[in-house]
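Here is the structure we will look at.
The complex is shown incomplete by one protein chain, all other protein chains being positioned as in the whole.
By letter and in written order, the chains are A, B and C; residue numbering begins at 1 in each of them.
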Amino acid sequence: MQAARLHEYTDDMSEALSIDDVDRPDLERSDDVLIEVEGAGWCQTDNHIVEGMWTDYVDQDLPMTLGHENAGIVADVGDEVTLVEEGDPVICHPVQTCGICRPCRLGEDMYCENQAFNGLTTDGGFAEYVLTTERAVIPLPDGVDPTEIAPHADAGITAYHAAKKATEALNPGDTCIVIGIGGLGHIGLQCVDAMSAADVVAVDVKADALELADDLGAHHTVDSSEEDVAAVVADLTDEVGAQQVLDFVGRDETTALGPDIVAQGGDHHVIGYGGHVHEPCQTLVFGEMSYQGDLVGRYTELQELVALVDRGDVELHTERHDLGEINTVAERLEHGEIEGRAVVLPP
Amino acid sequence: MQAARLHEYTDDMSEALSIDDVDRPDLERSDDVLIEVEGAGWCQTDNHIVEGMWTDYVDQDLPMTLGHENAGIVADVGDEVTLVEEGDPVICHPVQTCGICRPCRLGEDMYCENQAFNGLTTDGGFAEYVLTTERAVIPLPDGVDPTEIAPHADAGITAYHAAKKATEALNPGDTCIVIGIGGLGHIGLQCVDAMSAADVVAVDVKADALELADDLGAHHTVDSSEEDVAAVVADLTDEVGAQQVLDFVGRDETTALGPDIVAQGGDHHVIGYGGHVHEPCQTLVFGEMSYQGDLVGRYTELQELVALVDRGDVELHTERHDLGEINTVAERLEHGEIEGRAVVLPP
Amino acid sequence: MQAARLHEYTDDMSEALSIDDVDRPDLERSDDVLIEVEGAGWCQTDNHIVEGMWTDYVDQDLPMTLGHENAGIVADVGDEVTLVEEGDPVICHPVQTCGICRPCRLGEDMYCENQAFNGLTTDGGFAEYVLTTERAVIPLPDGVDPTEIAPHADAGITAYHAAKKATEALNPGDTCIVIGIGGLGHIGLQCVDAMSAADVVAVDVKADALELADDLGAHHTVDSSEEDVAAVVADLTDEVGAQQVLDFVGRDETTALGPDIVAQGGDHHVIGYGGHVHEPCQTLVFGEMSYQGDLVGRYTELQELVALVDRGDVELHTERHDLGEINTVAERLEHGEIEGRAVVLPP
Partner (left out) sequence: MQAARLHEYTDDMSEALSIDDVDRPDLERSDDVLIEVEGAGWCQTDNHIVEGMWTDYVDQDLPMTLGHENAGIVADVGDEVTLVEEGDPVICHPVQTCGICRPCRLGEDMYCENQAFNGLTTDGGFAEYVLTTERAVIPLPDGVDPTEIAPHADAGITAYHAAKKATEALNPGDTCIVIGIGGLGHIGLQCVDAMSAADVVAVDVKADALELADDLGAHHTVDSSEEDVAAVVADLTDEVGAQQVLDFVGRDETTALGPDIVAQGGDHHVIGYGGHVHEPCQTLVFGEMSYQGDLVGRYTELQELVALVDRGDVELHTERHDLGEINTVAERLEHGEIEGRAVVLPP
């Protein structure tokens, strides 16, 4: 089968992956599930993986097929699988978990001590087939198109996870700032809106993105290339600040906004991750604020997101590309030219 | 009356404060309470105030009497005060709150929008008398000596507050690291122990401090000047890390430990505040960890700490000094020569 | 001034209260606030008070002016009041709290140890003026009419409080059942909808009420006089049950539904209170369910509800009556003839 594989780390996205002919994966365990891929989202993390930014954090054996946002049709199942059968449409949680270690038993899929992560530590879904397990697939409700929903497998779940943590601390009358209305941010904004009665303030540097935020229900939009974000937030919140900030950008200049826009006792969620957090301890203490990292999300959170999609509470902006165009997609995302989310279609 | 007052910001602790003769404060409102000070703790924050480190965060009118860890005997009360009467021994929460703004109504005393903070924004307790309000005093149980308990008004409540946040996330079998077994840390360690069944690992660079930690119930002690803290923690926790870290030091080198010692999903609490947090966003994301600032504590938390003291769960290590020695105390703390906490006694 | 007062407990609502001529209350404390009443809601609890159902729970000195759902214009303030001034429109939390006891310091207004409760333990708002305190009034946003919002002072806050507790446990895809779409229930339904992405199932015996529920966004309605509620819920939830149930009726037959409709680990909130809870312990254990009583709500929750109203998330169905018609209102509510909420207007 064809698969888009990373052979060498590089900063040149025009030669990020090569389309190779590889063997279709075989079932190995009683709970394995083979998926015929219908769509796989391209993510900023894919760029980061290509650049080698994950080598300090996880083990990667190259060449490796990338692709961690996968949805498709069940093609084959191990002999003890009961959740799905051949022909079922599913969305794939990116992590295959053991179900045995303590994090798994707590429902903390992302901390599984024996995990494989498609497209990060094992072959992913930029291919005709991807191998996963029963604990990583979620059957789709009738009428939900796998290609359409694929980006929720990572962009969606990550945005939902952060939004859910934020909404637990948001009361009616509170303010939530969403920084970066791109692939993740435009989902996060809708999740906050669906799950709370807080006012959402959207921040971006692109007019298109702010317009999208406005369409999706943001109560206020701020162009941070032209306006003083801190001053706008102070004005909107009677000098109190925002109880929660979702930073889907994670550059030095966005994390630096934290102390000026977060209310005392609030949190600056770090989801995007190109830059650094750099602040005096005294600033964190005086504001009793946190910088809170957020990592993808739980299997059950992907179930909840599918329910939101099924209710019509979250819509996804996507563009579709053939597998052969994958390096073009990588380049365009690098230059901020993707609107919403790019989905790659296997041959 | 005599009062130790700050006239000018300085880095020279030998001339930090001058002992002035000032008027005894008058009651002004129906809920005012005048306290005859029995003891007032000297805090690292006092050094920071003297250095001018708080001028960016709050308004300060100099000269100002310092002292935010106060306990004493009620000397006079406003005409609508019911909680205490003349002669009652009390400990003083450092913040006088309005009881009207939304943070006050939520029980979040530290975020009061109309607050005065003894020794930080208004006159404090290094004096014969200090003026406070009904909402800032807590009557002491029989047999509790105001001089003895005074440091709990800030060192204690701050350590308790951070420990309480940590214990909410700690299960039996989990690990909590306490960095810095000084004035706050030796209290925080005992609070974690009293309120959870987690194992406490104490980290310091001084043998005396580690011995104290051991006496107070630490399950393991690490001398970070000699041992590799991350390696020890990995070994003690089967490579999982500590679910919670309480950093009572807050220097660059202690915050830098975070990613190597915090378990995925855990928190590095920043309580001490001389240094910075400086980390890649990716590190926070991958570890799903936070840097969480902690700011003093709630009035009700001071009540809870008094209950802990009354139960015998928390003991305080103090040394006593006359008001006239106050600059010597400031210097000795600057040089790390105070064991436990210094309490200043008015004439 | 005129006031509708209870002189004797009775089951005959046609002579529940008498309109007396009484003195206008005087300010007594520095934080007192006198309100010129613009509207006061009549509540099922007023019927219960008239029947003497509260004598086992609180002390009542008759005669007493009833009315605990009050809004109006500030007429006079004590000399230390800063939150409001003469002429400000406000809604009144029904409880005047001390701000000093531990429950107050925790933000738990309903448990204040030194409270007065208008229309329950002290004179209420079925009168031209009602006396309250600074800690019990909330200034209204521009454009909000006191007469219109008055019922939120108790019906609203009680429904909001229960809904907020429920939504803390509700995830997207979960189900919340609202039993009784009357004065409280029609608010509760909207609050759940605004603060969560759970599906709301409305249960009532009146077609009008179910139609209202449908208009207000219920995902499903059940006529419990004709349908088997448990069977419908099992069907809607794939046999799982509802994670949360809000029982605004509180009769024997509604509490008895609990074990058949609550999911394992869920809660049956008891808000209405005419009947009993009567179940085998084994049923509670096997379902790991609770019967959870809910009592009015916090001051900050009334602030949050006002924010919901201001956002347009909650609309109130009211009918208006003159003070002289008050016993007719009492009778009509007793017979289930009030649609939404009745507001009594002073002369």
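Details
Everything that follows uses one rule, which is that contacts are C-beta pairs under 8 Å (C-beta built on N, C-alpha and C of every residue); 3 or more make two chains touch, one makes a residue touch a chain.
Nothing here was measured: the structure is a model prediction, and the numbers come from that model.
Remark: the absent chain touches shown chains A, B, C in the intact complex.
Among the residues B:M195, B:V277 or B:L295, only B:M195 touches the chain that is left out of the figure.
By the touch definition given at the top, chain B reaches the unshown chain through residues 168, 171-173, 194-197, 199, 300, 303-308, 311, 313.
Across the interface with the omitted chain, chain A contributes residues 29-30, 80, 82-83, 98-100, 102, 105-107, 109, 134-135, 298-300, 303.
Touching residues on chain C toward the chain that is not drawn are 48, 53, 57, 103, 108, 110-111, 250, 255, 264-265, 267, 270-295.
Just so it is clear, only the chains that are shown with their structure count from here on.
The distance from the centre of chain A to the centre of chain C, each centre being the mean of the chain's C-alpha atoms, comes to 42 Å.
Within chain B, no positions touching two or more other chains are listed.
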